[in-house]
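Yeah, one chain of the complex is gone here, protein chain that is, but the others are all in their spots.
For chain A:
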């Protein structure tokens, strides 16, 4: 029978295990430019900081789905400060060539749920506060 489990990881580590993306997506940052270009899926983040008022333009872009924005490091415009994209996105631009894009995160009890479905060519600043992952052409 199962015995009481030893605590082996903190909350952040535990979530990181759950949210680890597939290796195929690990290097995805679109075409590598800091702009949001045609055919990319782009996220804009905003974060207040004691030293910087950071309002990243389109902080990170993708060509594929990605399961853990908490693993994406983004920088402010002069690279003086960085942080994780996480679920800080406040703006989205879906320029994908073929797909709608679902914005996903976990509910209170840890089950994945989608918080938005962005059509092609949609650009907006709606604040879907739960946005730690995204999926292209997803069927659920």
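One rule holds for everything that comes next: a contact is a pair of C-beta atoms (placed from the backbone, for glycine too) under 8 Å apart; a residue touches a chain by one contact, two chains touch by 3 or more; residues count from 1.
Quick note on the criterion: contacts and distances are computed from a predicted model.
Peer 1: If you look up the hidden chain in UniProt, what protein name do you find among "ABC transporter permease", "Branched-chain amino acid transport protein AzlD", "Lipoprotein" or "UbiA prenyltransferase"?
Peer 2: Hidden chain identified via UniProt as "Lipoprotein".
Peer 1: With the missing chain put back, which residues of chain A would touch it? List them for me.
Peer 2: 1-11, 14-15, 17-18, 20, 22-28, 30-32, 38-39, 63-65, 67, 96-100, 106-122, 126, 128-130, 135-140
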